[in-house]
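Let's look at chain A:
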Amino acid sequence: MASRRQVLGSAAAILAGTTVGLPRLARAQAKRGGILTAILNPEPPLLVLGLNQQAPTQLVAGKIYQGLLRYDFDLKPLPSLAKSWTVSPDGLTYTFKLEEAVKWHDGAPFTAEDVVFSCAKFLPEVHPRARATFDRCESITAVDRFTVAFKLKAPFEPFLYAFLPAGAPMMPKHIYDGSDFRANPKNATPIGTGPFKFKEWVKGSHIHLVRNDEYWKPGRPFLDGVTYRVIPDAAARALAMETGQMDLAQGNDVEAFDVPRLAALPHIELSKKGYETVAPISWIELNHRGAPISDKRFRQAMMHAIDREFIVKNIFFGLGRVAHGPINTATRFHDAKSVKKYPLDLKRAEALLDEMGLKPGAGGIRARIKMMVLPYGEVWVRQAEFVKQALRRVGIDVTLESNDAGGWVKRIGDWDYETSFDFVSQFMDPAMGVARTYISSNIRKGVPFTNTMGYVNPRVDELFDAAPKQTDPARAQAMYSELQAILTEDVPVLWLTELEFPVLINKKFRNVNIDANGPNSEFDEAHLA
Partner candidate 1 sequence: MSGAPLLAIESLTIALPAGAERAHAVEGISLTLARNEILCIVGESGSGKSMTAHAIMGLLPQPHVRATAGRILYQGEDLLAATPARLRALRGHKLGMIFQEPMTALHPIMRIEAQIAEVIQQHAPLDRAALRDRVTALLLSVGLPDPERLRRAYPHRLSGGQRQRVMIAMALALEPDILVADEPTTALDVTTQAQILALIRDIQAARQMGVLLITHDFGVVAEVADRVAVMQHGRIVELGPVDQILEAPQHPYTQSLIAAVPRLMAVPKPRAAEAGVVLEAEGVTKTFRQRSWIPGRGTEVAAVKAVSLSLHRGETIGLVGESGSGKSTFARCVVRLLEADGGAIRLDGTDIVPLGRRAMRPFRQRIQMVFQDPYASLNPRRLVGDIIAAGPLAHGIARAEAERRTTELLALVGLDPAASSRYPHEFSGGQRQRIGLARALAMQPGILVADEPVSALDVSVQAQVLALLADVRARFDLAMLFITHDLRVAAQVCDRVAVMYRGEIVELRPTAELFADPRHPYVRELLAAVPGKRWLPAVAG
Partner candidate 2 sequence: MDFLRRFARNKGAVLGAAVLAGVVLLALLAPVIFPDSPWEIAGPPFRRPGEMGFLLGTDTLGRDVAAGIAHGARVTLLLSLVSTAVALSIGVILGAVAGYHGGWVDDLVMRFTEFFQTIPNFILLVVLVAIFTPSITSIVTAIGIVSWPPLARIVRGEFLTLRSREFVQAAHVLGQSSPRIIFGEILPNALSPVIVSASLMVATAVLLESALSFLGLGDPNLMSWGYMIGAARTVIRHAWWISFFPGVAIALTVLALNLVGEGLSDALNPRLARKGRA
């Protein structure tokens, strides 16, 4: 049963792929030609996606390299280099059928050998997230020239979410095998399978990508090329979008307060989609190792004291949603119904504090805590100021602490903090980006972005362990729903905002932002209006 449903599922995906992948307009009237000029900031260190997955690298290299799968805005897997896939009924074997006409940019054919090389050899050595994924595999084998089979040690349902271009980019075996990957001279001229080829990189100025005429999808891409211009200054970036000199801005390119102004311009279209693969949530990280934070009621009181609507509206200028629980609405298994909500309620907050015995002392102060400000720019400072003030209203006196990025990460990792702002990406499935901060097995001193708060709940551990092993999505959903209920009751961290990132596109281009990978995806469907 399970197996059939899985196969059917993927068949449906194929079907969906043909419709979603080739949207209505594209087929008949899409114009050929044109160069899309996009903002790049900062300049990436190199363009080999397998070796570096920082945001700017993903942006540019996402046009050059591809993964086996793509994901739509709802995180449904779509075919890419793999035209179809099946999952064995025991949930242990994943078999991918590859597109057969794919060629590397240097003309060599793309085969199953490349996939095996990438997933078994290249990525585990240089790509930490991929290493974690493929460590789950007992074997990765080329069944034939265009079929690859991954055999897992234990069932892991989110395995299908490992094949994003940035998560597992396909690297050419004929270029890298047997070499020191990081020192390969070909790193300067990246070779991929994508719709655009590397042409020129003038450091400090721009990167030119040109159309790959040998691209495996017939008739694609439409654009003649994509140019990324490095513009280090935020104000200049906004101006460039305003005047139409730049066609595309994404991520943090345009500061929050400028977004509404630009979005209102007639030639600019604002989209907040395209970041579902990361879907970060910002929160206040709490170190549970000391009173009063160790007390659940104290954490709940803080939740009640912070007006998160205000943060979204006045600090993020509408770029974001109030976060009600541990799983981002964009991430799989989010369940709005099971979360316990904490509306702004100062009375309730004070009542909780009173209940704990934290009575107002001199100056109405009930407790004093220290809070580290996130060292990533002004927005975070504003948010800190706001939270400090909000908590002061219920008698919690906050001392803000400024740090550099290094100091901040180190103090978090070493548990040397009381509370701190933070934001963490979720990578589509709770097992990838959510569990790591709540399970007790991941309390590892010295390692940031783990369960640094020291939150321990055996039931939570149990559920996070079991859920990804479920082959039945409904059962997995039930477990995750329970998890969301438990976590929102326990409030291990104070979830503030589901961050959204603006994608500003000049309206003369269409079909630019079409999947969950947003501006990082191939652009093989993008075309002039």
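As a convention for this text, a residue touches a chain if its C-beta (ideal position, glycine included) is under 8 Å from a C-beta of that chain, and two chains touch if they have at least 3 such contacts; residues count from 1.
Per the selection procedure, all candidates are chains of the complex that A comes from, given by their letters.
Treat the numbers as computed from the prediction; the structure is a model and nothing was measured.
Undergrad: Going by the contact definition at the top, pick out the neighbour of chain A in this complex from 1 or 2.
TA: 2
Undergrad: Mind pulling up the chain A residues that touch candidate 2 in the complex?
TA: Against candidate 2, chain A makes touches at 255, 257, 310, 314-315, 373, 378, 381-382, 384-386, 388-389, 392, 399-404, 407.
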